[in-house]
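Only a single protein chain was left out; the remaining protein chains are all shown in position.
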Amino acid sequence: MQPFTYVPVADAAGAAARALAGAQFIAGGTDMLQLLQENVVQPQELADLNGLGLAGITEEGDGALRLGALTRLQEAADHPLLRERCAVAAEALAASASPMVRHMATLGGNLLQRTRCLYFRDVSTPCNKRQPGSGCSALEGENRHNAILGGSEHCIAVQPSDLPVALVALDAEVLIQGAGGAERWVPVEGFHRLPGDTPEIETVMQDGDIILAIRIPAHATRCRSHYVKVRDRASFAWALCSAAVALRLDGEGRVAELRVAAGGVATKPWRLIRVEQELLGHRLDRDRVRLAAVWASEGAVTRSGNAYKAPLLQHTVERAILELGGLA
Amino acid sequence: MNAIIGQPVSRVDGPAKVTGHATYAAEFSLPGLAYAAMVLATIPRGHVRSIDRRAAEAAPGVLAVMTHEDAPRLPYKQIAQRPQVDAQSGEQLHVLQDDQVRFNGEPVAVVVAETLEQAVHAAELVRVEYARSPAVTIFDAKQGRPPSESNAKAGRVPELGRGDAEGAMAGAPVRVEARYVHPREHHNAIEPHVTIAHWEGENLTLYDKTQWVDNDRKEIAHVFGLEEGNIRVVSPFVGGAFGSALRTWPHVTLAVMAAKRVGRPVRLELTRRQLYMAVGFRPHSEQHLRLGADKDGRLVALQHDVVQQVGRYEEYAETALSPTSHLYQCDNLHARYRLVEMDTNSPCPMRAPGVVTGVLGLEMAMDELAVELGMDPLELRLRNYAEQDQQKGLPWSSKELRACYETAAERFGWARRKPEPRSMREGGTLTGYGMATAIYHSDRSGGSASVALTGNGMAVVRSAASDMGPGTYTSMTQVAAETLGLPVDHVRFELGDTNLPYAPVHGGSITMASLGNAVVAACQAVQGKLASLVRAAQQGPFAGLAEDAVVAREGGLGRADGTGPAVPYAELLRQHNLGWVEAEGSAQPGEETKKYSSAAFGAIFVEVRVDELLGTVRVPRMVGAYDVGRVINPKTARSQCIGGMVGGLGMALEERAEWDARFGKVMNANLAEYLVPVNADVPSLEAIFVPNDDRDFNPLGVKGLAEVAICGVAPAIANAVWHATGRRIRELPITPERLLG
Partner (left out) sequence: MPEPSQNFSLTLRVNGAEHRVAVDARTTLLDALRDRLHLTGTKKGCALGQCGACTVLLDGRRVVSCLMLAVMAEGRQVTTIEGLARGDDLHPVQAAFVEHDAFQCGYCTPGQIMSAVGAISEGRTGSDDEIREQMSGNLCRCGAYTNIVAAVRDAAAREG
């Protein structure tokens, strides 16, 4: 770990200034410290955002929910507004990491968690994301954790966070403050970028940008929603695959609103439009759900170690919709 | 006084552990302590072309950078009789002695600095250029070769058998054949390996994570050409080891060199990632079995080949054939053991080394045979029950395996099992029942202990033993308390220091069978010594009595004829103006191995739930019944058994080193991607001890239980997965890709 300076910042403008001068931000520190310990990142300075007063969950006038970027995962998971109106997010958070990590980690930091790709975190191996141009070791390597969707020949790293998958199903947006002070809203679905030939660029965030909040629109809070996470052990593991579903039926029991997203299998939280289309306007029954879920892995490119993720993804999506629809 | 042996005494070191006051190796606070960090090679084979250390040397706080260019040349003297924990042939890694790189992760430099942060950073600044040579990093079972002669002599034989396996197999009416793969596994004790080396003039003190202080001292003495008398190793608490701390690893040598160089005490603690390269692991294995039986399920032929990986600079081999040699009655048997050389750090013993591997193959194949025969798997085991050790041609010193089967099956509810696979559904999930047998040979070794009876009524018992978790402190305290007739809280057991009487290795489940008897002997010796003193005295209750007229009873001495009260030790010491009296005792293995074969046994029954859609397996409950001889402390013994079950569950469902052959490296070298079980994985575990007392094996009647507890668990789970799903997964761990694939 290279020496760095540490500085707490009191306001977003001050934080942006430090960032433009080369600082990286630290919030809960739970990913940053891992990256520092493994020498994956070498910041000159860490600017501590905890003084910005960005924690807390509130309801806006129109019924939308606003989640402060510095809210801890556990606080959000426990929050009645989230549990009652956005179960998928509360479930995704409750299934993230461990209680200790959840007490530390922030929502904003979770959106920016770096990949768990084994090569990214072992600095002795080539990795385009860590060291652009050095090559991707995962393509022909140990890639059971890697992505089958959204990859490129330069990178197939999974974005490993649970929360953003739920947020895509909730049609949520991220509020970002730019270095100049201007605020902008970015849909979570468009927040992460595909690796393409620049896997080191992971999100739409620019130098000096700060995440202020996440907003879940009112219409999504009227959906029922659910998160299913598949992992190698019963708890405390990143997802091999996950599915987030938000659903609203009309008076006739037909699907009026549906968003489905997948995690653990893609380079960014993956919206499954085709699955949604197969079900919109229909009543849910087991066969229809199963057949719709087959579309989940459309376009998947598999490798030696991750081919299982294609059927797993279909099955996880099927399970999530069936459970939400009371058909499991 | 009530018996103390056999009581569920709470751990005597429990309060120290739960308050954080137990001191593990890294935690000795020495004035002037400096911190070391290693630089590890990043190629699987080749040599170091150049090392640029300037940036590291210039970094703040750096006290020294040492590489092969300036490290002292060490004598690395041979130990006359290599201890069993070492590789039996080849040469241990000579650290920083030349420019060669033998495996990815070999230390190429060590840095010492004022603080940990400074040392770690300076190590990152060392720039090393390598020249690569072709490396063998792919496991190819066909490349297997027999173990060396020295390994064969140490019991790691290339072949064993009896009768005509090939011929009998050809004539067997029912046959099964299968290949099983078990990946490289890592111990991953929660405490990392760590050494503090402290030189004071010619004297060296090591605070080390080790399962054998006496051998640690001997190894370092040989590496450096020092007198053993100048070295002291201290290791009162070991934060789990499971075999990884049996031998002395290169980082200990590095710490000693570094401390010499900077003239200060130095601590070298391995990072979690480094643990995958700097200490050993359970080697990758592939095995091939053929079982032949008659229509009634009696084994007529058994063929078992085990192939394991081994490093190239030294040869570590295992007793993988031992379970097959004697677990079942079978007249025609052939087993073969082969090693595949690879450019990797050396493997080493990990809980039930070799045996867990052999049992895995055999017990999975037995399940396949039961299916082929249409027979209940438990019935098949009973039909082939080995009444004696057929390979050795010796009777068992004791064997209550039948009782294990009965007790565990009953408790588990095995009778409810429907034989057909996929026949037991519960709540949308497939349920499966599986079972397996466990066995681990029982060994003993020689050891000594001392006992001091003190004027305040305490007994202090000492031996250079270790307690990595099974409860040595507690069980030895019980043995001493019972022998001396004192309450448990009047006995203190001290261990983990080479200044104490010699103790054998804390591994292979031998501690109680070996040292327990030495503690008994030491207790008796001190009683005898006190008796002689008081008999020879001018006055006192026993003055002038004959040797056989005074005996130990009721926490003191009394007349052998039972007349008069027993006088407590402390009172006798006071009467004779003695502060304390001390004596040593030792115990050696006797002739028992010539007359008997000895082993601990177990029967494990498990229930699995398989979510077929998602390919996940969970294990709601396991029941094991064990014959481990006499149980000194059922509370701590039970903990060892459930711990073995948890370890076996990890082996069956989670653990695997993700090895990248291009780099010759374990890629998931952490605790987030190399998964071990968590609490939520193990809802219900039950361990039952069937009564036994094996006095033919040793006077205390114990057999040892740490290793047997992990044997049989993984095959029982794999067998249950078959029963649940109808799918035979022959490669561990059983993860979603295997069930969905």
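Points to keep in mind about this one:
Going in written order, the chains are labelled A and B, and every chain counts its residues from 1.
Assume contacts are C-beta pairs under 8 Å (C-beta built on N, C-alpha and C of every residue); 3 or more make two chains touch, one makes a residue touch a chain.
Not measured: the values here are computed from a predicted model.
Shown chains touched by the undisplayed chain in the intact complex: A, B.
When the full complex is taken into account, the listed residue touching the unshown chain is B:678, out of B:181, B:551 or B:678. The residue from B:377, B:602, B:643 or B:701 that touches the chain not shown here is B:643.
Although one chain is not drawn, the whole complex shows that of A:58, A:98 or A:277 it is A:98 that touches it.
If you put the missing chain back, the residues of subunit B touching it would be 10-11, 13-24, 26-27, 29, 115-118, 121, 187-192, 237-242, 269, 271-272, 468-471, 635-636, 638-640, 642-647, 670-672, 676-685.
Seen across the whole complex, the unshown chain contacts subunit A at 1, 3-10, 14, 18, 23, 26, 28-30, 33-34, 36-38, 45-46, 48, 50, 74, 97-101, 103-104, 234-236.
Here, only the chains that are shown with their structure count from here on.
Centre-to-centre separation between subunit A and subunit B, using Cα means, comes to 42 Å. Those residues of subunit B that touch subunit A in the complex are listed here as 42, 60, 104, 117, 120-121, 124, 271, 273, 428, 613-616, 618, 653-654, 658-660, 662-663, 665, 667-670, 672-673, 675, 677-681, 735-737, 740-741. Residues 1-3, 37-39, 116, 118-119, 121-122, 124-125, 137, 140-142, 144-145, 230-238, 240, 305, 307-308, 311-312, 315-316, 318-319, 328 of subunit A are the ones touching subunit B in the complex.
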